[in-house]
Every structure is written in structure tokens, then in C-alpha cells.
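Starting off with a structure, shown below.
Only one protein chain is missing from this complex, and each of the others stays in its spot.
Per-chain numbering from 1; labels A and B assigned in written order.
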Amino acid sequence: MRLPRKSRFIWRSDGFRIYSSNRKFLWFLLPSLLGVSLFVLIPFGDVVRRSFTTALSGEFCGWDNYVSVFRNQAFRLAVKNTLRFVGVCLPILLVVSLVIALAMQWVPVLEKCKACYLLPMAMPAATVVLVWKLVFAKQGFLSGLLGVQYDFLAGDRAFWVLIATYVWKNLGYTVVLWLAALRTVPVDIKEAARVDGAGAVRIFFHITLPYLKGAAYTIGLLSFLNTFKVFREVYLIAGSYPGEEIYLLQHVFHNWYTKLDLDKMAAGAVLAAAVLGAVALFMGRLLEDED
Amino acid sequence: MRIRKRKWRKWIGALCAALPVAVLGLLFFLPIGILMSGSIADALEWQERLGPMLKEGEGFIGWRWIPDYPTGEHFKRLLFYSPGFLHLFWNSIWMVGRILAGQLLMGVPAAWAFAAFSFRGRRTLFQLYIILMLLPFQVTMLSRYLVLRELQLLNTSSSVILPAVFSTFPVFLVYRSFRGIPRELLEAARMDGAGELRIFLQIGLPLAKGGLFACFVLSFLESWNMMEEPLAFLKDKTLWPLSLYLPEISLAQAGFAAAASMITLTVSLFVFGLFRDSLEQGIAASGIKA
Partner (left out) sequence: MQNRTQKKIRRLLAGMLGAVLLLTGCTQSQQKQADVSQAVNESGAQGGTTVSTGPVAKGRYVEQEIPWAENHGGNMPVALLPKADGLYLLDAYYTDAEVKLARADFSNSSEMPQIYNIDSATLPKVLQDRMKAEDYITDMVMAENGARMYTVFTFSKTEEQRQYFHDKYFMDAEGNEVPWDGGGSVSREDMVVYTYGYDGCFYVYNHKRDEEGGALYRVNAADGETKYLMDLDFYAWNINVFGGKLFAGNDEGLHIYDLTTLQKLEEDTGLTELVKERLGVSNGNYATGFLLYPGEDESVYVATDKGLYRHILYGNVSELLIDGTLCSLGDISKLFTDMYVEENENGMPVFYFLYDNLKLMRFSYDPEMPSVPEKTIHLYSLNENSDVRLAITAYQSLHPEVYVLYEVGMSGDDGVTREDALNSLATRIASGEGPDIFLMDNLPLRSYANKGVLMDLSGLYGDLKSEQQYFDNIVSALYTGEKLYTIPMLFHVPMLAGDAKILSGITDVESMVKAIEDYRMPKSGLRAGLIRPEATLQCMSYTHSGSWLKQDGSLDREALTEFLTICKKLYEADRADISQEDLDYRMDITEYTTDIFNSHYFVSRQMGSMVMNRRIFGDAFAIGDLGGEIKYEFNYFYAVLKQIEGTDYMLLPGRGNTCMPEAMLAVNAATTVPEEACAFVKYMLSDYLEDTELLSGIPISRAVLLDMEKNPFMEENDPWGAYSYHSLGTPDGEIFQTEVAWQQENVYAQYNKMLDSIDSVNCCEYELLNAVLTGGAPALTGEKTIEETVDEIAKKVQIYLAE
């Protein structure tokens, strides 16, 4: 065995020896690191700084901003709405897409439908708004179908329109990713379990599901990211002050910014980032493969 | 007899599964269908259809899937009489191309670094990348604006391209597929004396092709439809991408807007069409076992 130059071996806790070249990774990582620091990290750092100072004068003011943000009714409403939204739409999306993926696996001919599911993702926000106005307005298609003049974009129902929009847009690639993940489940193990008499449901929960953990992490995080993207459509349809139920975190940030409440926005953002980070970490611990 | 029954049940089961999926698929397609049929309907017909809505009356919008007088006038106007449209179209292509190229050069190797190596702080750094990915644009807009101003990049297309190139989103996506490559393969290659670059290029990239394509497509869609960044950083309207051509679509220009949207959409669909197969096959392939 030839020993490579410049090598260092690390002993893992389980006794395996893995090879790690501590320098080489930098070549791959550095350009990205530099760019990210410059264009993403530094701006965020600035935001953190602003959260401790007053808006335009820049005086240090400690935790004042955080306090006022905590107390702010609008912020609280937005947080509540956002949590509610994510809490509803994420599970719906993940479960529905998984079910569809399973169905597609079972009935292979359905895979042709994939295109239909993927199309919505490509639609730009402004276009979605145009079509949505036609469909969901008081005199729109949906009302016409139901025979009753019902404005879906107002009040409580707007929330469900939002959920529908989100699912509509994201179902496609979620199904694709689930399908790909499903394919990694070894067929022979499943076959063996079936022969042993296990029902389809048991096979699913005990064999398939564990294999999907890694994919679930990616898909979950991706979908989580996309819940924020839905702001664009909401904003285009309903403006800066939509109904109470769909007033989201990003609305607050947006409006604070317009009114030059930069300090509150920064504090709110840092809070939000902390929470998001915690959630992502949690999901990671839960689902990610250790290595 | 028992065998026939089982087969029959299997068929019923399959149908029960297939039908909702198919119907849902059709439902999902409807909005695009509306768009398509709307883009070939002329302005008069639009006015007719939208009559009840504009007048706030009691009726509902009428619709015909194939309009009475199909017309290419919107497309004609768009392609031949709106120099602004083509100019912005080209802007978009150019911008998105550069973004994707940049992401390939910067983000993909970074994902490889996270996936194929172990180093101190790897986990933390990656978590940081994820957190940065989740921040909404509004929050960092001003700070980014200031940074770009210091770098004198404002009002140039680089102000939009560079931050997008260094977005941590592709890193996250491609990381997954790189992760799927079995360690033993890499070990073996290193033992055989292959350099890291060779390993990356000849083992990593090919095996993660699916993930790369998936990332490519998602990134493309993200950049193609991006709206807030150019609006904030590009004052010069001649630099704007296509997505800003009709940021506020009013129903008065519905036909024209539909046609413009169709063209915007079509490019995305092209990209879809080109890469769809590789997308799925590749993702599947990345899960091979040794």
C-alpha cells in the first residue's frame, strides 16, 4: 500500500480509519466562503449590528429594539400567522406529495403526470397573480362553478388560497424528489418482507420510511425555504396590508422598512433567524445521517 | 378463481390510486391552460369575458377554452413591436446564464468540500450556510445595498449576479447528492493515488449528475423569476430582467400580459424539457450502492 503524501489519518470512534487531507478541502471551499462572507454574511452582520442601534442615527441602544419588537402587536400577529401557515402547509405538502409518489411508484404509468405537477413551479409570481385574480375573485371561475359569488381572496378564506398556492407550486419537485428517494429503498428487502407475510402498510412504515430520512431532511428544508417565497404572490395580490389571517412575517419586515423602522426590522430579523436556525438544526439532528 | 379476484382487486386498487392523481394533475394544469387560452384571445374578447368582474355586477366571468377569434396579435406585438421586451428577454438570458455558471464554479465545489471531507467546524459552518439561506430578502436588502455601493457595483448587472452566485441554496441542494456517493469509492480512489481534483471531477460530478441537474433547474427557475433583487439594485431600466417587464399585471392588459407570461414560461419549460429525464434518472443513480 502506497502512502499518499501529505496525509493525515483520523481514527473514528467506531474504529474505522478515515482519511482526511486537511488542506485540500480549502481549495474547494474558499471561493464560496469568500463570496458568501462578502455578499451574505457581512450584510447579515450589519443587520445584527443595526438591531442594537436606533434606525438612522446609529446610536447604541442595547436591547430596546428587541423589547419593542416583542411587545409589538403587529409583529406578534405576523409570527402567529406565519407559524400557523407553516404548520399547516408543510405537513400537507410533505404528506400529499409522498402519497402521490407512492401511488406513482405503484402505478408506473402515472409517471407521465409528473410534467403537470412540475409546470406550476415555473410560473412567475406576477402570472400567478393574474390567473388567481381570474379564478378566485368574487366573479371568478371558482365562484362561477359554485354558483355563488364568493370572494376567496378576502378574509379567512385567503389563508386557504395561500395554502393552495403553496401546495400547487411545490408539489411537483417534491414528488420528484420523493420518487427518487423511494427508488433508493432496496427492493430485495421489501420483497423479503412481503414473502414473510408483512402487509404493505407495515413494509412502508418499518422499511421504506427509515430509508427516506435523509431525503426527508432535504425535502423538508427545501419546502420550508419555499414557504417564504410565497410572500411574493401574497404581496402582489393583496398589497402591504392584507387581511389579518395572511399577514406574515415578511409583511412586517417590508412595512417597517418602508417606514424607516430599520432598527425594529433588524431586531425582528435576528429573532427570526435565530428561530429558523434552531428549527433547521433540530430537523438536521432528527433526520440527518450521522457520519 | 382466487387469482382472478386478486388481480381484479389489484386493478381496482390501482385505479383508486391513479384516478385522484391524474385528476389532481389535470387540476394543476388548469391555470396554465387558462393562461394559454388567454394569450391567444384578443383584447375585445377579454373585455367581454371580464365584463362582470369589471362592472362589479352579479355575473361571473365567462370563459372559452378556445377563444372565438384566436389571434396571435399579442405575441406579434410582443415579439415585433416591443423592443423593450426582447431587450429584457436577452438581459434575463444573459443574467441567468452567468448566475448558473458562477454557481457551478463556486457553489458546487463548496458542496463537495462539505460532503467529501471532514474538518473541524464542518457541521457548524454548514448550519450557518443553511441559516443564511433562509433569510428573507427584505431583511438584508439595505445592508446588501450598502455593501454593493462600497464595491461600486450598484446599477450594474453584477449587483444582482454576484450575490446570486454566492447564494448558499445550490450548495445545500448539491450537498445531498454528493453525500449519496459511497465513502468507499472515494477511499479507494485516494488509495490509488488520485488527486482531490481528479476525484471531484471524475467521480464526484458524474455520480451526482442528477442532483446537479436538479439544482440547475431549481436555480434556473429561481433566477429566471427573480424580482426583488433587480428592483432594488438596478435603477437603470435597460438592465432589468424579463420578470420585471410586467411587475404589476392589471386586468386591463390581460391578453398582452398573458402572452408575455407565456413566453416567460416557455423558456422555463424548455429547460424543464431538456433536463427532465436526467433529473430523475440522475437522482436515482446517485443512490447506488456499492
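Heads up, the rule we're going with is that a contact is a pair of C-beta atoms (placed from the backbone, for glycine too) under 8 Å apart; a residue touches a chain by one contact, two chains touch by 3 or more.
Quick caveat: nothing in here was measured; it's all calculated off a predicted structure.
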Sole residue of B:W8, B:Y69 or B:F270 that reaches the chain not shown, by the stated touch rule: B:F270
Residues of chain B in contact with the chain not shown: 83, 86-87, 89-90, 93, 141-142, 145-146, 149, 231-232, 237, 246-248, 250, 267, 270, 273-274, 277
Touch list for chain A against the chain that is not drawn: 55-57, 72-75, 77, 239-241, 243-244, 247, 252, 254-262
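The definition used in the following text is that only the chains that are shown with their structure count from here on.
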Inter-centroid spacing, chain B versus chain A (mean Cα positions, whole Å): 15
Partner chain B, residues of chain A touching it in the complex: 1-2, 4, 10, 18-22, 24-29, 31-33, 35-36, 38-47, 50, 100, 103-104, 106-107, 109-110, 113-135, 137-141, 143-144, 149, 168, 171-173, 176-177, 179-181, 183-184, 186, 214-215, 218, 221-222, 224-225, 228, 231-232, 236, 249-250, 253-254, 257, 262, 265-266, 269, 272-273, 276-277, 280-281, 284, 289, 291
Of chain B, residues touching chain A in the complex: 14, 17-18, 20-22, 24-26, 28-29, 31-32, 34-35, 52-53, 56-61, 63, 105-107, 109-110, 112-114, 116-119, 127-136, 138-144, 146-147, 162-163, 165-169, 171-173, 176, 179-180, 183, 187, 190-191, 193, 196-197, 200, 210, 214, 218, 221, 224-225, 227-228, 243, 246-249, 251, 254, 257-258, 261, 264-265, 268-269, 272, 276, 279-280, 283-284, 287, 289
